[in-house]
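One chain of protein is taken out of this complex; the other chains stay put.
Here is chain A:
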């Protein structure tokens, strides 16, 4: 409205007087007045620029109808990604409230309801100012979430340390944490390709045990052994790693005795933390391992205090056995049952790399006398397909072996593609061995159905849309190969502009995946959040 723009400079008093005179347009004028006040506050406090729209939310009740138009416009901006809620938020609210109170004084003819609203505003402003004095950003966050009841409790997550390697502050924090836990820090090796310089890159020839004492006294020997097996690749594969981890934890629990004046439920969890850091240093934890650890920690904390040591330990050992039995062994059987329905006679099935679950399915299908043949696709430098090939041929299944460069050559022959997964992310993306997304893409182009087999304990709440943000860098020296006595890449470190990249994982978008076979049934890729929600309710 033209009038309001003219009176922009004159401040709230003129607007209020006009409001007195013009009864009908009171609310609109008030709206504009408040908008003007906001603008002035913005100009006045440029630092807290982005908080100004937030403080408008706190003014909800006061000028009653004044807010509706401003609120929707500001709401989306509040959802904007400022993770750290400044304590300055309430400050403009105070100023606004102050403006409100002055306005109230000048309007003795205001109705009781309006007075009440203003009182409420004042109270809220006081509360907000107290919070501001405390400087507690966290308390402002629930206030923010109250304003957006439609969302499920947005959790403010910190970025994990392992994808912030190029940030020296994060590294310093990590070093301090490891020092406190008496675990040596493993140093990165070699030149990292710039796109992945935020990830760790370790050398297999420099194991963490170099810096540990022999015999290891700080870390349980079973955990040291496990860490070595992880870093040398002796235990590889999502399921194998989880089972080995739980086995080692069983030994730790068996050898554990509660110190005096401590409770098992709290002390044991604290004992496990440095072990987990150690294993993380040896090789970054997988999603399945993370879920297993969460489960154990929950079980440990749920142990009642009156429980004696021996009973508690037995209970925990039983829990671990049950977990492995249910989530891994029985889940594999259930998945095999569903998957076998999908395998028909005369099928040509393509598999990639060595997935224990897919191998299991194929072996069971073969035992149930389905007639099919398998094409094993393999890729350097791990060449895991050779192991898959060995296991399948040992059973008597007819196999063909190609490298991934020949996948578009062989796909016209293929009727189905079975892929294993390392983890299933909350937005339906499949995280698996590098090369999987390529195969899924080519299969999609040839209209070949892609079926991903994954147990539910590998579902994780992370969301990722590309393979760069969070990945694992393996030892770059693995890419060096010696043929006919010549090793071309021997001195790759001396060449300045050369970087070797050995990625381990990649993510496949759900558009390329036709079906996910889990122990809960056959679901589409986009139903993963549903499963997660069901799981959370259960837990």
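Here, a residue touches a chain if its C-beta (ideal position, glycine included) is under 8 Å from a C-beta of that chain, and two chains touch if they have at least 3 such contacts; residues count from 1.
The working rule: contacts and distances are computed from a predicted model.
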item: The complex's invisible chain, by UniProt name, from "RecA family profile 1 domain-containing protein", "Checkpoint protein", "Sodium/potassium-transporting ATPase subunit alpha" or "Translation initiation factor eIF2B subunit gamma"; value: "Translation initiation factor eIF2B subunit gamma"
item: Touching residue (missing chain; options A:164, A:197, A:251 or A:427); value: A:251
item: Given A:190, A:233, A:509 or A:529, the one touching the chain that is not displayed; value: A:233
item: Contact with the hidden chain (one of A:216, A:265 or A:400); value: A:216
item: Residues in chain A touching the chain absent from view; value: 181-182, 207, 209-210, 212-218, 220-221, 224-225, 228-229, 232-237, 239-240, 243-244, 246-247, 250-251, 254-255, 257, 259, 267, 270-271, 274, 324, 328-329, 353-354, 356, 384, 386-388, 390, 393-394
